[in-house]
Structure formats: C-alpha cells, structure tokens
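My structure is below; once you've seen it, I'll send some questions.
Right after this comes chain A.
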Amino acid sequence: MTLHADLKVTRGAFRLDAELVVEPGEVVALLGPNGAGKSTALRALAGLLPLTGGHIRLGGQAWDVPPDVFRPAERRPIGVVFQDYLLFAHLSAVENVAFGLRARGAGRAAARAEAARWLDRVGLADHAKAKPRTLSGGQAQRVALARALATGPDLLLLDEPLAALDAATRLHVRAELGRHLRDYPGHTLLVTHDPLDAVVLADRLVVLEHGEVVQQGTPTEVARRPRTDYVADLVGLNLYRGTAHGTTVSLDAGGTLTVATPATGPVHVVFPPNAVSLHPDRPAGSPRNAWRVTVAGIEQHAHTTRVRLDGVPPVLADVTTATVADLRLQPGDELWAAVKATEAHAYPS
Partner candidate 1 sequence: MRALALAALLVVTGCGTSGTGGDGRLTVFAAASLTETFTRLGADFEAANPGVDVVFNFGGSSALAQQIGQGAPADVFASAAPANMAQVVDAGGTAAEPVTFAANRLEIAVPAGNPAGITGLADFADADAKIALCAEQVPCGAAAKRAFEAAGVTARPDTVEQDVKAVLTKVRLGEVDAALVYRTDVRAAGGEVVGIGFPEADRTVNHYPIAPLAKARDAARARAFVDHVRSDRGRAVLAEAGFDAP
Partner candidate 2 sequence: MALVLPAVVGLAFLLVPLVGLLVRAPWGTLPARLLSPSVGEALRLSLVCASLATVVCLVLGVPLAWLLARGDVPGRGVLRALVTVPLVLPPVVGGVALLFVLGRRGLVGQYLDAWFGVSLPFTTAGVVLAEAFVAMPFLVISVEGALRAADPRYEEAAATLGASRWLAFRRVTLPSILPGVVAGTVLCWARALGEFGATITFAGNFPGETTTMPLAVYLALETEPDAAIVLSVVLLLVSVGVLAALRDRWISGPS
C-alpha cells in the first residue's frame, strides 16, 4: 500500500507541483525554505486544502482526484502533529488523546483506556489529567504525537514537530520521536526546514523550492550532491553552476575552478567549506585554485569558524580558531582563498 501523491495546487501567483511517493514504514522529510510550499503540501495531504490538479491515492483508495473525488480531513485515516501542537486547551491530556478515538466512534470508556495506553507509551502516564497549559513544551509535543497516533492512522503528517522546542529539549525529543517513527508501520511525512531533523529522522529527503521538487534521495546522497544553493547552504557546502571543459569549469557567476575529474557541459561544482584554506598572500605550491577574496563575515561555530568571503566566485570557508588568530581576520580584509582540485567535485546538472 503505497502513498502516491501528485500535488498540484494553484493559489493566486503561487503554484505547488510536486510528486511524492511514500512506502509503508518509510519516513520522508519534506525540506525547503519558507514559502516553498511545504505547508501547502501537508495541508493538501491532510485534506484541509483541496488539490486543483493531480491526485492523492493511498493503495487503492482515492483521497483527492479533482474534480471528482475529495475526501475531507475527517474521512482520511491520518494523524497530524502540528507545529504548535494545537492541543485543545479545555481538555486534559488524556481527553485530547481520546478525542480522535471518540470522533471515530469509540465508546467513552474504550477511548479513555486506549488514550491512557498511548500516554503511557510516550511516558506521560502521570500527566493524564493535566491541562495542556501546565505541560512543558516537550510534554505537549508528546501528547500531540500520542493524539495523532492513537487512531492508528495510515498516514502520519508532522509539521515542524520540533520547531517550538528549545535546543536542549529538542535533542532529547528528537531522539524519542525517532524511536516512535521507527515503530510506526504507516507512512510518515515530516515537514521541516531543519536539515538535522530531516537527516536524523527521515529515510529519504525531498527538497522543495518554489513549489517544485528540486532534489530527492537519501540524506547522504543529497548532502554529497546538492543541486541548488539552498540545499548546498543547508548541508554546508559550496555549490557553483558552470560549464566544464575537461578539468576546467567556467562558473556561471564568474571565475573558473579546476576539478580533479574531467567533465564536459553543464555541471555543479561542490566542495565543503573546510576544503578552503586562507592565505595573506598568493599561496605557492600545489593548489590549482587560488583567487582574491574579501572577508564579508565571520561566524563562530562549535568547533570551527565559518568565514564568508566575497570574490569571484564568493565562497564559504571553515577555518580553525588558530587560523583566525594568525591572520587577525577582520571583515574587509583582503586575502587569498585556495582549494585543492582534488577537493572540488563536479557532477552533471
């Protein structure tokens, strides 16, 4: 029973046109910048927004095939965890979890018992009678997850499920969410703009930009071969479009780079920021790629310092704290950037 979705939604100037396939037990992360159409896709799958074209089918069931078929949200076997959870404030935790069961026809006692089991599974048996406003962010997230899973949905939709949490809580809740998702036999679609959530939780990434799928694959594939600036930035890589003539690539944005493997025609050139070295003068020796750059910004990360550099082409460099001190890096400084040809990978676009 595979979920086939060809999501076509036109609203004003915005167009979503994305194909998604999710296998049972698979977790697919829908990744993209704000305004890419992630929420629209999720709402269409949930039945909160009708498609204007395409289709949504789960196994043999048609959910949305305009203009003939539209199953509203309440008639789809789905569970949704919303970004800010949307727990019903006047109901206790257990009543929130029981809500879907009651709405789908379970008796009061049976629904409560099942809801209590789910709260126990997410480790909140002690908070069954608590009102949502007394719960911490992490607890509320777990109640929302229990509420979404309690009805045994075929499709689980998670909308930025960790976005509302602080960094410390997020680490813990992310690991726990991963455990529940591995146990869940249905189809899962996770909408997020956080690459770490996507990489940790998902089996497959689908990257959405301007309403279109620009890339999909396993997290490793996508990280190694980003196809757009957004994906490259997301996974922390320098990415350039250009035209290859053997080992020399003329970049569309200006400048040339030398790569190790020869290619012909349009390519993407990719190298990680830590492959870039910085020098006060033109470096002598092996580097084939060296060009003048100006420091545009310096960001301190956990173990490295990321330097944004303007030049032809512009580039990101991760350098050690020692290098920053040696070079006395300041915004506006003029330097030479160097990248070994063996570090720069080109692949056809």
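How were these picked? Simply put, all candidates are chains of the complex that A comes from, given by their letters.
The rule is short, and it goes like this: a residue touches a chain if its C-beta (ideal position, glycine included) is under 8 Å from a C-beta of that chain, and two chains touch if they have at least 3 such contacts; residues count from 1.
Everything numeric here is computed off the predicted structure, so don't read it as measured data.
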| item | value |
| --- | --- |
| Options 1 or 2: the chain contacting chain A in this complex | 2 |
| Candidate 2-facing residues of chain A, complex | 46-48, 72-76, 78-80, 82, 86, 88-90, 99-100, 103-104, 147-148, 151, 157 |
